[in-house]
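Data first, discussion second: the structure below is written as structure tokens.
Heads up, one of the protein chains got dropped from this complex, but the rest are sitting where they should.
Chain naming follows the written order as A and B, and within any one chain the residues start at number 1.
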Amino acid sequence: MALTIGEIATQIGAQAVGDISLQPVRPRQPDEAGADDLALAMESAFAAQLADSSVRMAVLSDGADWQALGLKAAILVARPRYAMAGISRLFDTRTAGAGIHPSASIDPTAELGPDVSVGPMAVIGARAKIGAGSNIQAQVFVGDDAVIGADALLMPGCRIGTGVRIGDRFIGQMNAVIGGDGFSFVTARPSAVEDYMAAGTISASMKPDRHERINSLGSVLLGDDVEVGASSVIDKGTVSDTRIGNGVKVDAQVMIGHNVQIDDTTLLCAQVGIAGSSQIGKRVVLGGQVGVADHVTIGDDAIALGMSGVTSRVPDRTVVIGYPAVKQETFIKMYKAMRRLPMMAEKLNMLHKRVTNPDDKS
Amino acid sequence: MALTIGEIATQIGAQAVGDISLQPVRPRQPDEAGADDLALAMESAFAAQLADSSVRMAVLSDGADWQALGLKAAILVARPRYAMAGISRLFDTRTAGAGIHPSASIDPTAELGPDVSVGPMAVIGARAKIGAGSNIQAQVFVGDDAVIGADALLMPGCRIGTGVRIGDRFIGQMNAVIGGDGFSFVTARPSAVEDYMAAGTISASMKPDRHERINSLGSVLLGDDVEVGASSVIDKGTVSDTRIGNGVKVDAQVMIGHNVQIDDTTLLCAQVGIAGSSQIGKRVVLGGQVGVADHVTIGDDAIALGMSGVTSRVPDRTVVIGYPAVKQETFIKMYKAMRRLPMMAEKLNMLHKRVTNPDDKS
Partner (left out) sequence: MALTIGEIATQIGAQAVGDISLQPVRPRQPDEAGADDLALAMESAFAAQLADSSVRMAVLSDGADWQALGLKAAILVARPRYAMAGISRLFDTRTAGAGIHPSASIDPTAELGPDVSVGPMAVIGARAKIGAGSNIQAQVFVGDDAVIGADALLMPGCRIGTGVRIGDRFIGQMNAVIGGDGFSFVTARPSAVEDYMAAGTISASMKPDRHERINSLGSVLLGDDVEVGASSVIDKGTVSDTRIGNGVKVDAQVMIGHNVQIDDTTLLCAQVGIAGSSQIGKRVVLGGQVGVADHVTIGDDAIALGMSGVTSRVPDRTVVIGYPAVKQETFIKMYKAMRRLPMMAEKLNMLHKRVTNPDDKS
């Protein structure tokens, strides 16, 4: 890495000031940065730490007085986190692909585009297609008939099931599973759940003691620029495909059930679970551990705060919270009232006494 | 796949009508089906879509007027989802086993039954036994002394720990882990949790700064016809085995702790967590993300709705919900009252004013 302050600023669309020929070794937090590092001090509280340090180079927010901080050079940015994306791209240390490892097992009918690398112990199935420039790392599995676009990055232990189709620039993190079989069973006679859904109660009649499996005939279809985090699971559709749109980003340990449809640019935080056949709109954000029941629709630009349980339709641009999830303002009213509830109970008892025993002044 | 409409109907125990010699290529949803597909239109709303389409063959609910829909042939079924199980079995596209891949590492003392296939990069340990017809796919791990019954399907990256014993027709999905070590630690002196459980509070005395591990001497015992979903984990027992009965189906990302006992035909939906030593009855259904505390008993045919936190005994045939989980009717009463709570608070304040200041008519 031998970029100058000037080159970094240019590449991230920011302004460089001072000795722009200096070459930082790597970006660091202000409290860990030394004379050769690029201190990331966009927050003014962090910037203050630089004054007494050996730091010579920093990224600061627009308008910061870099000279007063004793710096030799600085990069001034308008939108700090956006600048971070650019800087992290320039200094990324990701392992590059290194050709086809001799231990990999690649079916002779698989088609690999130009510049595809395949790591040790990786397995690529029959008729699978992998796009140009893709980096298939160690111990990855790509099933028969799977199709992966250009410039994919599949990290160690990532599994792509049979027939899964994925767009360009996909990132599958370690042990992510795309294309598990859906969880879909049926009994010959009505089960306890069917009893309950029909009558609101569970009859004492003997229930069926055997589940028949509904195999997943569909697959999974992912758009371009999708990322799926470590140990996340996306199940195949029952008849049609489970579909994830362009630019959807999925954190670690997320579970997406069969037949789910997720529209473009949506974010799913860690440990989210989406049950079968639900439909999630564009640019939705589901916070950590959110659960979405089956056959639920969530509108565009909606947000479900962490741990919410979404059991019914969420309109566009609505923020929901709680279980069952309700609009945030409704939740806050309920919650405030609940916090006051012990006091309300006392007040009610007192009133009750006054009204029913008006002469008792104790 | 060259089954006729007549053969399909016979195999799933349904009635075929029209030109029963037609051979559909594959089942499809009505809106995606063409002239050579078998449209799955058991719901009347879907069936209506067929009238103006090129579809010639469909599965319909008993009594549907197949000729009015312009079909050449139809299969009429009484219980649509049950029919789906049969159809999905006939059209399953699962990768068949293909012998023993030369890259697999199979300990010479392992015993493989007839017609066992082992995929690339799979590892089978010492003295492991694998039943006839089992399909051990790529990158699977089977530990020393593990025993797996006949006709198992272990998908890529599935891990079977040492000494685990599994019945017939097991399905282990990608990256499922059977036989992790239990999470069991102890400190030399009482910990903060012990303080709290004994006295309801945590003393300010210095707490132990080291956990001793209780290793798992037990293993995991699974019955026949068990399925475990992608990235699910079942831990070994501490002294005895963790036991899962016949016909239990476990969805993806489920966690079953050490010493748990689960009886036959129970269903665990995705992301369920069951803490150590709990006992789950027969034909129980735990919805998505349900948590069960340790040492809790859940009766037969009980249902815990999604995201419930079960902290105490659930009787047979009881539906529970919420945290801590209570009977559904109790929850609904509480929840309705809670929704009215902000209004109740206003009403109470008004009454309070009227009673304490009876002359103030403001």
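Simple rule for what comes next: a contact is a pair of C-beta atoms (placed from the backbone, for glycine too) under 8 Å apart; a residue touches a chain by one contact, two chains touch by 3 or more.
In this text the structure is predicted, and so the values were computed from the model without any measurement.
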Contact partner of the left-out chain, one of A:L22, A:I100 or A:M174: A:M174
If I consider the whole complex, including the chain that's not displayed, which of B:P80, B:G309 or B:P342 touches that chain? B:G309
Which of B:R159, B:K249 or B:R317 touches the chain that is not shown? B:R159
Positions on chain A where the hidden chain makes contact: 26-29, 32, 40, 79, 81-82, 84-86, 88-89, 91-95, 101, 103, 119-121, 138-139, 155-157, 171, 173-175, 225, 227, 229-231, 247, 249, 251-253, 264-265, 267, 269-271, 282-283, 285, 288-289, 301, 303, 306-307, 317-319, 322-323, 338-339, 341-342, 344-345, 348, 351-352, 355-356
Over the whole complex, note the residues of chain B touching the chain we left out. 103, 105, 121, 123, 125, 139, 141, 143-144, 157, 159, 161-163, 175, 177, 179-181, 183, 185-188, 191-193, 196, 201-204, 207-217, 231, 233, 235, 238-240, 253, 255, 257, 271, 273, 275, 289, 291, 293, 309, 311, 323, 333-334, 336-338, 340-341, 344, 347-348, 351, 354-355
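Everything that follows uses one rule, which is that only the chains that are shown with their structure count from here on.
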Quick check: superposing chain A onto chain B on C-alpha atoms, how many degrees is the rotation, to the nearest 5? 120
